Structure formats: C-alpha cells, structure tokens
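In this view, the complex is presented without one of its protein chains, the others remaining in place.
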Amino acid sequence: MWRQYKFTVRSRGRGTYDITREINDHLLQAGITMGLANVFVHHTSASLILCENADPAVRRDLETFMAHMVPDGDPMFEHISEGPDDMPAHVRSVLTHNALTIPITGGQLALGTWQGIYLWEHRKHPHPHSRSVTVTFHGD
Amino acid sequence: MWRQYKFTVRSRGRGTYDITREINDHLLQAGITMGLANVFVHHTSASLILCENADPAVRRDLETFMAHMVPDGDPMFEHISEGPDDMPAHVRSVLTHNALTIPITGGQLALGTWQGIYLWEHRKHPHPHSRSVTVTFHGD
Partner (left out) sequence: MWRQYKFTVRSRGRGTYDITREINDHLLQAGITMGLANVFVHHTSASLILCENADPAVRRDLETFMAHMVPDGDPMFEHISEGPDDMPAHVRSVLTHNALTIPITGGQLALGTWQGIYLWEHRKHPHPHSRSVTVTFHGD
C-alpha cells in the first residue's frame, strides 16, 4: 500500500519547526502497520533533521554551531544575490538532509524516545515563508 | 516482500562499530533478490555512516576530524547536562546519518568494494551502552 501527500510549513525566519505530529497523524489515517515513511523537502535552503526533542537548548546549540561553522556574510562566498544568509543556507542544507526515511512499526513512526522530526529553515526572512514537504508512506 | 527486525549494538565508548555482516546475514535469510534495505538508528547521539573498510586509519581520522570540528566542552554550547560530549554528540549525529538506504542486488547488499556500514557512537561513556537499530528489507 502506498500513500503520498504534500503539506506546507509556514516558517517565520531561521530555526527548527517540529513536524512529527503532522506526519504521525497522517500515518494513523493511512492504516499502514509495517513499512517505511519518506519525508522530503523540495528546497535547497531548508532541510530536515531528526533531533533530540526534550531540551530546546539542543536546537539553539545547533543554530549556534552552524552560525559558527558557516558564518553569514563570509567573504569567501560568491553567490550572495539574496543576501548574506543565501549561500550559508545552501551549505547548511547540503550538510544536513533533504530527505529522511523512517521505519513504520506497529502502525506508528518507529522513532526513538527522544527523536523528533524537524524542518530546519536556514533563511532569515523576516516574513513567513512557505516550505513544501512530501511524505510517502509505503507498507502493509 | 517486507522483512523488518531490530537489533542492539553494545557500544563501548566513542567510535565506529562495523554492522555490515550482521545486516547482510539477515538479508541472506530473508531471501530477497532485488530491492532496498533501510537501516535506522533510534538515537540522537549515535549515527550511521558508510565508510572505507580497508584501512582503520580512515576511521581514526574521522574521529580526529570531528573532534577538531565539534570540540567537546566548547563553551558556545548551552546543553551540557550530560557532560562535555553531550551536545557535540548531537551535532555529530545531525551532520552524519540517522538512516542509510542501500540497494539489494542479486540477493545481497549492493555495497561498493570498500564500503562498510558503521554505527558511530558519539558519547564517551566508559561503560557499555545499548544502541537500537531497525533494519527494513523490501523487495522481490
């Protein structure tokens, strides 16, 4: 059995957005007991991660780390047409994930106790931004 | 045909643990000729990589590189509740992989000659630690 759907995340500037419940709720409706879930983001300046979901400081520290490793406005970058966060957003996207594949077990996403699914918006847009995500469930 | 099973890696401190044979042995029993294998780790401070399997120095150098790029005890990190290697373990996990998807061809994992599957334990626990891995095989 296959189920595929698309949804939009309204990001409000750089940061991580929890999409775990959105995906798990759809899985419950799909009625698949065992198989795989694929989550895919259709952008090159936003990405997906599985991250510790208990202490928000973990996600703040991830931002701190990335800001240190890939600084905005670094003069080594040539592609700056959309601003100082443009090329760093592409680098952050390449270093994390465009897609996650997660097992389905017992009708649920088989995530570990502390694993949440996050869309990571890497652009600093002050206004809301729409990010498209496709989820594909497949199994019995 | 779907086959899914879970196993545990007993890690003994930071380092890489070869799980290629464990997975290939199960695939031989599953009797799937062509398809995909998904390997998933249920943690946010351990991860998975495909890595050169001939010279152990490659994996030592990966440790050296990570220790340099994400130093333990870096004062920029706020999430330090479990010690100086706590937040670096989460960063290392995000920069590598929670899941690997590998083709099955001719009844075997279609790995390159030098590709091994490794669980990478990022915590420095001096005592053994259990890490859960789910493998999902799917194919004809």
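Of note:
In order of appearance the chains are A and B, and numbering begins at 1 in each one.
We take it that a contact is a pair of C-beta atoms (placed from the backbone, for glycine too) under 8 Å apart; a residue touches a chain by one contact, two chains touch by 3 or more.
This is a predicted model, so every value here is computed, not measured.
Of B:D25, B:D61 or B:E82, it is B:D61 that touches the chain left out of the display. Residue in contact with the omitted chain (choice from A:T20, A:T64 or A:N98): A:N98. The chain that is not drawn here is touched, among residues B:I102, B:L119 or B:V133, by B:I102. Contacts to the hidden chain, counted on subunit B, fall at residues 34-36, 49-52, 55, 57-58, 60-62, 64-65, 68-69, 95-97, 100-103, 105, 110-115, 138-140.
What subunit A contributes to its contact with the hidden chain is residues 2, 4, 38, 40-45, 69-70, 76-79, 81, 87, 90-91, 94-95, 97-99, 101, 132, 134, 136, 138.
Basically, only the chains that are shown with their structure count from here on.
The distance from the centre of subunit A to the centre of subunit B, with each centre set as the mean of the Cα atoms, comes to 20 Å.
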